[in-house]
Structures are given as C-alpha cells and as structure tokens.
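Structure first, then comments.
Every protein chain except one is present and positioned as in the full complex.
As written, the chain order gives the labels A, B and C, with residue 1 at the start of each chain.
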Amino acid sequence: MPTLGQNQYGKAETRIVKVTREGTTHHLEDLKVSVALSGDMDEVHYSGSNATVLTTDATKNTVFAFAKEYGIGSPERFGTLLARHFTESQPTLTRARIRMESYAWERIATPGEGEHSFLRDGRGVRTAQITHDREEGWEALSGLTALTVLNSTDSEFHGFLKDRYTTLPETRDRVLATDVTALWRHRWSGPQDATPDWNASHAAARGHLLDAFARTYSYSLQQTLFAMGSRVIDHRPEIDEIRLSLPNKHHFLADLTPFGMENETADGAVYFAADRPYGLIEATVLREGATARIPVDATNL
Amino acid sequence: MPTLGQNQYGKAETRIVKVTREGTTHHLEDLKVSVALSGDMDEVHYSGSNATVLTTDATKNTVFAFAKEYGIGSPERFGTLLARHFTESQPTLTRARIRMESYAWERIATPGEGEHSFLRDGRGVRTAQITHDREEGWEALSGLTALTVLNSTDSEFHGFLKDRYTTLPETRDRVLATDVTALWRHRWSGPQDATPDWNASHAAARGHLLDAFARTYSYSLQQTLFAMGSRVIDHRPEIDEIRLSLPNKHHFLADLTPFGMENETADGAVYFAADRPYGLIEATVLREGATARIPVDATNL
Amino acid sequence: MPTLGQNQYGKAETRIVKVTREGTTHHLEDLKVSVALSGDMDEVHYSGSNATVLTTDATKNTVFAFAKEYGIGSPERFGTLLARHFTESQPTLTRARIRMESYAWERIATPGEGEHSFLRDGRGVRTAQITHDREEGWEALSGLTALTVLNSTDSEFHGFLKDRYTTLPETRDRVLATDVTALWRHRWSGPQDATPDWNASHAAARGHLLDAFARTYSYSLQQTLFAMGSRVIDHRPEIDEIRLSLPNKHHFLADLTPFGMENETADGAVYFAADRPYGLIEATVLREGATARIPVDATNL
Partner (left out) sequence: MPTLGQNQYGKAETRIVKVTREGTTHHLEDLKVSVALSGDMDEVHYSGSNATVLTTDATKNTVFAFAKEYGIGSPERFGTLLARHFTESQPTLTRARIRMESYAWERIATPGEGEHSFLRDGRGVRTAQITHDREEGWEALSGLTALTVLNSTDSEFHGFLKDRYTTLPETRDRVLATDVTALWRHRWSGPQDATPDWNASHAAARGHLLDAFARTYSYSLQQTLFAMGSRVIDHRPEIDEIRLSLPNKHHFLADLTPFGMENETADGAVYFAADRPYGLIEATVLREGATARIPVDATNL
C-alpha cells in the first residue's frame, strides 16, 4: 500500500490591497499571499473525507478579514497573525506557512492636493515567509527578488580551470549584471520573542545588498555573492542566515572587427545582452555557529 | 493567382547595452531594437530569390556597429540613424521601421568611489518607433508602457446605461488603477526639420501623463484618459496626436459582511485586486486640425 | 482644444468555459472573449457623463448569458451573436468588435465509463475577431497563434545582398522553425449572407498551413510564408486575405571544432536554439482582386 508523505494545501496568490486613510493622505499596502496548511490530513487523501479540512476559500476570506481587522503593517507581522490563527483555531491544523510578496508604491506628487496618487515602484519585490509548526515552532524568512543591478566595470574573470571544453577567454574588465533573489532567516523564534522592526530591518538588509554589490571589486560572481551575504550577516544581528541566487546576466562584447571597428571595454563598449543560457550562482552565508535551514532551492519559489 | 500584399521583415528584439565612460563615471544605455524593412520583395516571396534581401543578421550587426560608431543618445535619434541607413544604402529597401524599448537605470550611490553601479528602474518602459518611407517620408512616435498607477479616491462611477445584463452597483468612491500604455506622434517630419530634444520631450510628456492622472477627479476612466491625452497636447507643441490604452485594473471591495465586519471605502478598506477580465479603455487625442495616423491597436504591440 | 479621435472600450479577457451534456458524454468549449465597443462616446471622455455607456461589467455578463442561452458553437458564431446584440440593442453603440481565443481539449480515453475527462491540447490556439459596424457592415477574421513547427531539412538560404555589415555565411541545409501566427479574412459579409461552416473552415485552413509549411522546399522564410498563405487562398474560396507573422526561430549549429569534433548538418547535428533576437517575417497574401483590410500589425495583438 502506498502511503502519504508530507502534504500541504491552501489558497495561493490572493492579491490584496489595503488603503489606510489619514485625512486626505492615504497609505497603500499591496500583497500577494499564499497559505499552506498541514496537519491531520490522512483521510482527505485516502477517502476524500473533508472533516478535518478548512477550505482554501476560508483561508482566502481570512486574509481579507484579518487585513481589515488587524491591519497589515509588514508582511512578516501579517504572516505571523495568519499563521497563528490557523494553527491555534483548528485542532486539525498543526502547521501553517504564509508566503508573501509585497509591492512597493511611491507617491505621485500633487502639491496643494490630497496625497492619494501612487506609482508602482518596480525596483524589486519584497518577499517573506512565516511558518508556525506546533512542534517545531516559528520561523521567519524575509527576502527580495527581481532586483536588477549592473556594474559596468570592476569585474574580472580569469585563473579558472581549463578542461577540454573550455574556450572562454579570460577577461580583466567585464560587465557584471544580475537579478538579485535573496532570502534571509531571522533569529526571531516567535511572537513571545522580541520582534524586530520588520520594515526597518528589510530596508537595511536591502541597502547592504546593494551597497556590497556596488562596492565589491569582483573576481567572480561567487565572491560578490559572498560579499553581499556577509555584509548582511555582519551588520544585522537579527539575521542568522541568508541564501542568494544570482543569475549571471551575460553581456557579451559585440564583435565589430568584421566592420573594421574596435569595441574595447576601456573606451566604453557595446554589448549584446543575452537571455539564455545564463550562469546561475547560488549559496548560503551563515552567521558563525548558525545552522543552515533555508532549503537549497528556496529562492526559486 | 494569390498576390502579395504588404510585407516587412527584419531582426526583432536585439538587446543592446552601451556603456559610455567619462573617467570613472559611467553612463548606461539599454535598448531593445526591432527592425522591419520593406521594398522590392516580390521575388523572395514568389520564388525564394534573395537577391534584394539584406539579411536580418546584417540588420542586427548594423544596430551594434551604429551604436558604437554614432552613439545612441535617445531611441528616437538612434532609430532615425538606422532607418535612414537602410533606406538610403540599399536601392531595394524603400521603407524602414525601427521599434525600440528603452530601459532606465538609476545609480547606486557609492560615495568616494567611481560611479559605475546601477539599479534597473522598473517604473515603466520608454518606447519609440521611427519610420522612414521614401515616398511617405518620416514619422516619429514616442511612448511608454507598463507604468502602473493608482488613485485611492477621487473616482466615481454612476449614471451609466442599464440594460438587462447590467448588475454593477453605482459607486461614489472607488480605487482607480491602470497600467498606462501611451504612444504619441511628433509633428517632426524628418531630419531636415528642427529636431526636438527627444529626451526632454519624453520626460515632460511622461510627467504630464502622471500629473493629469493624479489630479483628475474622475467620473470615468475615459474622462481620465482624455485629461491625460489633452494635457500632453496642450503643453507639448511638438506633439500632435496621442493614443492611450488603459486597462481598468479592478479593485473590488472584499465582502466582509458574512463575518460581521464593515468594509467601507471612507474608513480605508480592503480590496481584492483582480487579474482578468478587466475593462480596457482606448482612445486617440488629437491637436485640433491634426490627422489621426496612429493605428487603433498600435499600443498593444 | 484637443479633440477626441477613434476610441473603444469594453471588457477584455473574459474566460468562459461551457460544458454541454449528452448523457454521460460531455463536450467542452473554452474561450477568452474581449469586447470593444464604439459609438456616441464624446461626453464620457469630455465630462465623464456615462449616460451613453454600457458598463464593461454588463458586457461581461452578456458573454456568460449568451453562452448559456444561445450556445457557442464556434468563436465566429458566438462573436456574431454578441456583436449584433451590442449594436442593435443600444442606440449609442454603433460598432462592436469581439475578439476571441479558443482552446482545444482532447478526450482522455476511459473505456467503459462516461466521457467527461479532458486534456488540454497545446498545439496552437484558435483565434477569431468579429466586427459589426452599423455603417461599414460586418467583418469576420479567423486565425491561429502559437503553432510551433520545424523542418529539419529542405531549407537553404543564400544569394542574399551583401553590405558592409553582412557576415552571415550562406547555407544549403538548415533547420527552419517558426511559431505560426495567422489571421485570415472571410468573404462573408454578414449574417444575411451564406455562413461558412466555421469549424470546418478553420480546420481546413489550419491543415493547409501545416501541409504547405512541411512540403515547401524553402529558399527563404518569405517563400515558405507565401506558399502557406497562397495554399489557403487557393483551396478555400471563402477566404479572401490572409496575414502571416512568422518569427525565424534560429537554430545555430553548435561550434564543436575546438573540441576536435565535426557538427555537420548532413550527419545529423546539434543546434543551439536561440531566443532573441530573431528574424520576423510578415506578409499579407490576397485573392486576386481582393482589397487588403487586415492591418499590418494585426497578428501581434
């Protein structure tokens, strides 16, 4: 007889926008929320009995109702409220994982009028994942994705292994570009704990990632990745672990020699920005003594 | 015998990045370029003779070589150089249309170091299309797409027709959100003409669109569209025509009454942001006396 | 004063699935429907008065109600019912354009049981566009998109123009691959006319496109395109015009010479399938004497 292993279910990708009014100044919160619940679920798989199943529709309703009743504040805070609600209100639900994307908006300035006009900020997406398991306790991950950055110099690549299939020339000056996806784990062990200022913590971590990317003179994308991750660990005591996934968005020098033209990096050059294939560099950076808990492929989700 | 009608060919979606160095301060230009050529092309269709055909590969090479040799400067300037080159250098090519997307980058501040680190700015994409036809002359279109904006109030919708299938309630206060796609036609009639400062013109038009969206107290998305278009026409004498395509990104008030909760707009409310279907509002706004030349579906391309 | 030009509005991308039961044998129809209406719409743009506006929400309701009341049958038939309804029921609506995508499903065989299990067929998407304008009358377009095909031989490319930027080698044997997008116009001039068997006509046209692609020994993608289009015109008297848009999905021979290996087409070869850039070949093929009415960029919509 086949048996049931790990399983989870819930409503994925609920898109919720909350407007908060302070006179004629409005504030906007914009989230995508995915709920995944686990627990006493053998019978629903074996016989289709739904007696232990809270409907995914109800989990969606809960997202809207909680946003109205308790507010959002930050993805991490909102995810904590939701995860606790599910695991505490239903005996059959022993574990809840709330995944979120959060979209930033900036104001469109309208001097002399109310402030309720917004422009969506496309510079990366904030992510978070809050998990509560009645036995294993709490886990808070924060992150970001789709943050596209480029250094037009201060990147070299040479001294690598040469095997039969190696044809890549070494380079002393190249473009280094990537879409940053990062996911970091907070030391925070649950609501009973001192809670970080989630928004301030996220803004600081994002700033460190950008700064380390920009200031690292790079001999490999791995080195840049490690510099980015350790910068966050070094400056943010509330963060114990960070996983980074960095595609190497290749910018190839266009070959203009057939046209009698030079295309030298040092003179400013013209590049072909390729789509696929691309290098993909992934690694975890840990605070000394910390245990790695973020799964290898977690940043791809 | 079937006959050949309008036809065009070329290399689509060439991705080119140009770095310009001014000491340790670098500048970035990032474009997607699509070339479409027409002319004496009957035989290639009828018999496969390529004697009049410049290869699409050569048109791609030309994009890189021209960027290096003449620089980009703006999509409109670069498109003009390319279109002229094709129609003037090959007798068999009588028409060239250059379509471009241009991606903005902002600097990552690194005080005390060189300025060569960049963050891609995701707030909309700049577009342009330059066409040269030996008989019909020149046409310059500029535009933008993927600019997502939202007003959290100052939008009403009522007084509409009611037919058998009308169930929508009237509203005095709703969220109005859209992804702006706009395409405008310059009065400019070719390189012999006084040339606008393309970058300044684009920045100004974009600013007017945002400002008109934000400041218009709206009774319909059509009214907002017209306000946006006429603002551009009124303030930019170099622009004669503008086509706008505005999806109505519906934000539905979540129904919380089953949970004993009110969800009133005036108190700040929680919305479900829907994907599909969506309203789609499209219109052309013209300077008085100008002839409409932008095709009805041009903004969808 | 800026003035209003061409404008249209409606609900886009309504996804509707209809199940028809014949005992335990079920039939599935699966459509995406986009409605675009025009007419007496000046005031809604100028002042926001909605007195002449049927809501986009009502147009969506109409799609569902009509599917139930009158059935779908084919995208063309369903679009005709909808377009006529809008232009005939509201004095302010003088023009309606119904765009559709139709998704095919095949049965999952379950011998001995009812027939109500389906697998979505991903081999292309059927499209249609029905327009009724009170003055200009009717127009019926049918088409398809996302039909990916490949010939692994019988394609050459040589004898082309060589300019300063031409570096492409000539080839006597290459892979020819494309994603077919086609849109054809029926001679049909409205419901008073004899109506084609829309489904049979579509299946036949699709078959001719595939067969002509496969059987044409090709010296250029333009030649293949024309062969595909004229095959349809030659065999389907109900069709007067066809527009094709064929990206040249480049398959480049991998260069294995650095590894001491040959990679000859004639021996069977290994190709790199590139994404961007790509050649893009577009043309209209007409029945002799027919007037071209399909817009140049209609296939990109």
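The rule is short, and it goes like this: a residue touches a chain if its C-beta (ideal position, glycine included) is under 8 Å from a C-beta of that chain, and two chains touch if they have at least 3 such contacts.
Bear in mind the structure is a predicted one, so any value in this text is a computation, not a measurement.
Chemist: Which residue from A:Ala12, A:Ala104 or A:Met261 sits in contact with the chain not drawn here?
Modeler: From the options A:Ala12, A:Ala104 or A:Met261, the contact with the absent chain belongs to A:Ala12.
Chemist: Who touches the missing chain here, C:Arg84, C:His116 or C:Arg187?
Modeler: C:His116
Chemist: From the listed residues C:Pro169, C:Gly268 or C:Gly289, report the one that touches the chain absent from this view.
Modeler: Answer from the full complex: C:Gly268 touches the omitted chain.
Chemist: Out of A:Thr20, A:Thr110, A:Ser220 or A:Thr265, which touches the unshown chain?
Modeler: Touches the omitted chain: A:Ser220.
Chemist: For chain C, which positions touch the chain that isn't shown here?
Modeler: Within chain C, the residues touching the omitted chain are 14-21, 26, 28, 30, 61, 64-65, 67-69, 105, 108, 110, 113-114, 116-124, 146-154, 175, 210-211, 213-215, 251, 254, 256, 258-259, 261, 263, 265-275.
Chemist: If the missing chain were put back, which residues of chain B would it touch?
Modeler: Considering the whole complex, chain B reaches the absent chain at 164-165, 167, 258-259, 275-276.
Chemist: Could you please point out the chain A residues that touch the chain left off the display?
Modeler: Per the touch rule, chain A residues meeting the hidden chain are 1-15, 34, 36, 41, 44-62, 65, 89-90, 92, 157-161, 163, 165-168, 218-220, 222-223, 225-226, 229-230, 233-234, 241, 243, 247-248, 276-288, 292, 295-298, 300-301.
In this text, only the chains that are shown with their structure count from here on.
Chemist: On C-alpha atoms only, rotate chain B onto chain C and read off the angle in steps of 5 degrees.
Modeler: Rounded to the nearest 5 degrees, it is 180.
Chemist: Can you tell me which chain lies farthest from chain B, using the average of the Cα atoms as each chain's centre?
Modeler: It is A whose centre lies farthest from that of chain B.
Chemist: So the centre of each chain is just the mean of its C-alpha atoms; given that, what is the distance between chain A and chain C in Å?
Modeler: 38
Chemist: Let me have the rounded angstrom distance from the C-alpha centre of chain B over to the C-alpha centre of chain C, please.
Modeler: Result: the chain centres lie 24 Å from each other.
Chemist: Using CA atom averages as chain centres, what separation in Å is found between chain A and chain B?
Modeler: Taking the mean C-alpha position of each chain, the two centres sit 30 Å apart.
Chemist: Using the touch rule from the top of the page, what residues of chain C touch 2 or more other chains?
Modeler: 165, 167, 276
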